[in-house]
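One protein chain is absent from this view; the other protein chains keep their places.
Moving on to chain A:
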Amino acid sequence: MAGSALRRLMAEYKQLTLNPPEGIIAGPINEENFFEWEALITGPEGTCFEGGVFPAKLVFPADYPLSPPKMQFTCEMFHPNIYSDGRVCISILHAPGDDPMGYESSAERWSPVQSVEKILLSVVSMLAEPNDESGANVDAAKMWREHRDEFNRIAEKIVRRTLGIPT
């Protein structure tokens, strides 16, 4: 029921506010609906996404934490594991039952002990090290493999756009 989900989200929000992980901010967009959050993720240092601040939306199901939330970047993204509409494809966000890619072991998938913080940290490491086997964005995966410099240029451009600097 939504009651326990709400309490858990409140607890997570509190924790994320009091001890925010480096470069990550997350919270409900509007507290009238506690099940829709916005997160800001800073691109990890030493990678092509360094310096950017990427906004993403998290939508939680009513039976959270039994089912994982859905995550979608609201800025333009070009990354092998992010669909062109911004949806994030990482194993932690997949419920144990569904396996769209067919290769993940269930150990990496969603479980109620995961949390928003862990999801966001996984997304940071995904930004740093794309998994080019997952086919969320085929073009990006191909470019990541074969034309890294070009990929980096696009990433640079995205970083500037998120910071509001003209490209």
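The definition used in the following text is that a contact is a pair of C-beta atoms (placed from the backbone, for glycine too) under 8 Å apart; a residue touches a chain by one contact, two chains touch by 3 or more; residues count from 1.
By definition in this document, contacts and distances are computed from a predicted model.
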item: The complex's invisible chain, by UniProt name, from "Dolichol-phosphate mannosyltransferase subunit 3", "E3 ubiquitin-protein ligase AMFR", "Trm112" or "Protein Abitram"; value: "E3 ubiquitin-protein ligase AMFR"
item: Residue ranges of chain A at the interface with the undisplayed chain; value: 1-4, 6-8, 10-14, 17-18, 20, 23, 25, 27-28, 30-35, 38, 40, 42, 51-53, 61-63, 65-67, 76, 78, 83-85, 95-98, 100-101, 106-107, 111-113, 135-139, 143, 147, 150, 153-154, 156-160, 163-165, 167
